[in-house]
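Below you'll find the structure, written out as structure tokens, and then a few comments.
As you look at this complex, bear in mind that one protein chain is not there, while each of the others sits in place.
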Amino acid sequence: ETLNVTLVAGHPPVFRWVKHASQTFIPAVNAALEGSGYDIRWSEQYGGSLARVGDELEAVEEGLAEIGLVSSLFDPAKLAPQNVTYFTPFVNSDARFVGDMMDRLQMSDPTMKAAWEANGLEYLGGAIGIDDYLLMTNFPVASIADLQGKKIGAPGPAVNWLEGTGAVGVWGNLTTYYNEIKTGVYDGVIVFASAALPGKLHEVAPYITRVGFGAQYAGGIAANKDWFDGLDPVVQKALKEAAALDREAYHEDLDASVVKFLGLMESQGATISAVDQAFRKEWAEGMDNVARTWAERLDADGIDGTGVLKTYMDEMREAGATPVRDWDRE
Amino acid sequence: MSPFEIGLASFGAMVALIYLGFWVPFALMLASYVGVWAIKGSPVLAGKLLALAASETISSYFFGVVPLFVLMDYVVSVSGLGRDAFDVANHLFRRLSGGLGIGTVGANAIFAAITGISIASAAVFTRIAVPEMIRHGYSRRFSVGVVAGSSVLGMLIPPSLLLILYGLLTEQSIGDLFIAGVIPGLLLAALFGLGIWLVARIRPRMLGEAHDAGDIAPLTRRELARKGLPIAMLIGLVLGGIYGGFFTPIEAGAVGCAGAIVIGLARRSLSWRDFREVLNDTGLVTASICFLIIAAQMYSRMLALSGVPAGFGGFVAGAEIGYWGVILAYVALVIVMGTVLDSSSIMLILVPLMLPVLVPMQVDLVWFGIVTVIAVEIGLLTPPFGISVFVIKSALDDPAITLGDIFAGAAPFAFTMLVLLVLVLAFPVLATALV
Partner (left out) sequence: MTVHANDGCDEIAMPGWFVALRRGADAITAALNLAGTLLIVLVMLVVNADVLGRGLLGAPVSGVPEIVSMSVVAIVFLQVAQAFRRGRLTRSEAVLGKLGLHAPRLRHLVECLFALAAAALVWTILAASWPLFLKSWSRGTYEGTVGDFTAPIWPVKLIILIGCAALLVQLLIGAGAALLRLWAQRGRA
């Protein structure tokens, strides 16, 4: 039997997670189904051809696509609990670790699970971890005082990270950073290495400060629940196992790139500096407890935000992470 | 029928409906609805695709500034700044054969340094230049053709919303892209002017009963300053602000809009009544163009599901046809898609498809962006779906000039763009010299 499956992603295939969906996930599903009597005819819809970034969830929920790379980062209202990492900076800088753990939580934590189900989705896995966010500026950063009055571009929730530093957080997005720094609209950005090098950001913001904001979870692979529930268990299993393989391959690729990219940026003239624990502590202490604001907002909406925050932080500490600030215990 | 065949069939049906006089946005919607229904086998899904596209397509900062660019252009138009640019250009070219036509091109080139979209230039100069040219004996066809043709300069000479979109898709510096657009933009203006001049010398009948603009009194130095200065200030505000780091190219529409209003008020040429009327018109143009873009997006999503663009693109990307084979096939594909799709849809479909092919070939993506924008912009002028032509038709308010007339008038200009495209392909330095 041949199944027609549309796979949707808002980002184009130059993005690593889309590339792996096409080159790891799909072949893995196909391989697993060999000899099962099922095969899949894939229709790959990337880069806004069927849904733009942030609209993938609705496309899958409404059934226009069966499977999607759903970015919780760009759907913060519908997948609120999944955004926990972005509201708890300074916890863990290992993307693979964050990705593995978030995939586990999507299966085990009832609040996380409920968010997918409320949107008519079945989470398959394939976490999209984002490597440790860096501060890249066109001026050297020796102390937090250096940030006073500087305009720093940051993606949605990361604007909150700049509260209390004296810097002006400006909502921005990856695709315009280069131009904005070059002309001086921003003096710097909060960005991750695996995007900074392809975006040539080190040319305009050569001071790279590894503040340790931490690695993040940006989304994963999800299927339309009605469609998934109607599948033969053989196919269901193939999809979930392929998603797990995808996560491993993606993060392996990501880790290798980050090391390589940081090295390349340095060899091309960037100055990379790490900060000490005191710097990190001062930064974290200066912030509002945005995690609590976020959890309370979720609580008010009838979602157990406080519970998710606690679970996430507990699991992190249990696994050996040492958060700079215990967001859940204040 | 296979999805691929459904995609092709829907295309034929849509073209037929447009020629029969069905509203263009509804023809696109009908083709998408029936197409998705046939491909996915479900009318419910087809309806959902329409509804999702309706709420998602234009919901972005990028499209959000479209009304502001349109408003700025209208304010510039009613407060006499557009007229002044036209007068200054006519003064400069008044001695040449075909001077008014060349003046329209020149005014558009000046204006392009403020505006980021072609539809705005088309709307503004339809009102300013067309009546003047017809009064001077130019044929209707030629008059509207010049306006349609030179309106494309708005997207090539910075700022340009299309170059911003390309920069977003390919992660190229928008500043570099803007600078790369300068020479090809000016060259296109020069080619347009040269073409008009040659025709006026060799085959003046083709322009109509045109007589020279000898009755246009030359401007005194003082008048030149009075007319030229405000528009120069506005250009300075927009470009200076972008390159001085005060605002982003996307924000330039809003700042330019405020600047145009302030200049209009300072010159006392913008009354409250004008402003209200202009706002109303801005809304109508924005609504009709954005509604068209929404419908075009529905259509392009249906096509994506049918696999037609991926099929063609995959063929181009996968065929062992070498560097020039790929580039030329890509350009041909863009031009063909330009006959029925809007500019941003074509870029959204094709550019991500081509990127993985181009990057290993070491293609200069800034140059490629200019090539893409020129090829995409040809589509603004080609039937059956040519947005610049539609805008002129809706701004013209003259039933005597049909859509067919405007398309016919614009054809020589579309051809000139093709010449420019060949030049930029053959001499990439035209795009990369200043970067």
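Order as written gives the chain letters A and B; numbering starts at 1 within each chain.
Definition applied: contacts are C-beta pairs under 8 Å (C-beta built on N, C-alpha and C of every residue); 3 or more make two chains touch, one makes a residue touch a chain.
As the structure is a computational prediction, the values presented were derived from the model and not from experiment.
**Student:** Relative to the complete complex, which of the depicted chains are touched by the chain excluded from display?
**Tutor:** A, B
**Student:** One chain isn't shown here. Among B:327, B:403 or B:417, which residue touches it?
**Tutor:** Selected residue, touching the omitted chain: B:403.
**Student:** From the list A:46, A:87, A:177 or A:261, pick the residue that touches the absent chain.
**Tutor:** A:87
**Student:** From the list B:287, B:319, B:332 or B:361, which touches the chain that is not on show?
**Tutor:** Looking across B:287, B:319, B:332 or B:361, the contact with the absent chain belongs to B:287.
**Student:** By the contact definition given up top, give the residues of chain B that touch the hidden chain.
**Tutor:** Chain B touches the missing chain through residues 18-26, 29-30, 33, 44, 46-48, 50-52, 54-55, 58-61, 63-68, 71, 246-247, 251, 253-255, 257-258, 277, 279-288, 290-292, 294, 384, 390, 393-394, 397, 399, 402-404.
**Student:** Determine and list the chain A residues touching the chain excluded from the picture.
**Tutor:** The missing chain touches chain A at positions 58, 76-78, 87, 118, 149, 151, 156-157, 159-160, 163, 168-171, 288, 290, 293-294, 297, 301.
Simple rule for what comes next: only the chains that are shown with their structure count from here on.
**Student:** So the centre of each chain is just the mean of its C-alpha atoms; given that, what is the distance between chain A and chain B in Å?
**Tutor:** 37
**Student:** Which part of chain B faces chain A closely enough to touch in the complex?
**Tutor:** So the residues of chain B touching chain A come out as 40, 45, 48-49, 52, 56, 60, 167-169, 171, 173-175, 242-250, 300-301, 304-305, 307, 309-310, 348-349, 352-353, 355-356.
**Student:** Using the touch rule from the top, collect the residues of chain A that touch chain B in their complex.
**Tutor:** Residue positions touching the partner: 6, 12-14, 43-52, 55, 58-59, 62-64, 174-176, 178-180, 182-185, 198-200.
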